[in-house]
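Yeah, one chain of the complex is gone here, protein chain that is, but the others are all in their spots.
Then we have subunit A:
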Amino acid sequence: MSDSIPQNLKYTKEHEWARVEGKTVVVGVTAHAQEALGDVVYVELPKLGTQLVEGKQFGVIESTKAVSDLYAPISGTVVKVNDELTNNPSIINSDPYGAGWIAEIEPSDAEQVGKLLDASAYGALLK
């Protein structure tokens, strides 16, 4: 699939994306990640208030065949989770950058998100 990579997001090597929204950062998984996973059937979301550490596991995403860890793109506190994924995990497949967002994080270091990959660096990683 030739999904375009949104220019306004930041990315990790683990195929998560991050989007700055004012003081918080919304995170999810990329189109490439959902394509590789296949049909998503279950998402284990972090609890509100969880302290995330950059690069550490913060949730689990399961497809029909595989279980994959979600890794925190940045350190911070979980202030919102996408509860819709509990009932309808397949929106990660249909809209990974929109309705399929996973969590909203209040960063502990506002600089951190800027150090993630930009769209062209992430795109190069996929080649």
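Convention: contacts are C-beta pairs under 8 Å (C-beta built on N, C-alpha and C of every residue); 3 or more make two chains touch, one makes a residue touch a chain; residues count from 1.
The rule is simple: contacts and distances are computed from a predicted model.
J.: Tell me the UniProt protein name of the chain this structure doesn't show, selecting from "Cytochrome c-type biogenesis protein CcmE", "ATP synthase epsilon chain", "Aminomethyltransferase" or "ABC transporter ATP-binding protein".
T.: "Aminomethyltransferase"
J.: I'm checking contacts with the chain that's been left out. Which of A:D39, A:E84 or A:D109 qualifies?
T.: Only one listed residue reaches the unshown chain, and that is A:D39.
J.: Looking at the whole complex, which of A:Q51, A:T64 or A:S120 touches the chain that is not displayed?
T.: Considering the complete complex, A:T64 is the one touching the chain left out.
J.: What is the set of subunit A residues that contact the non-displayed chain in the whole complex?
T.: Answer for subunit A: residues 38-39, 41-42, 44, 60, 62-65, 67, 86, 90 touch the chain left out.
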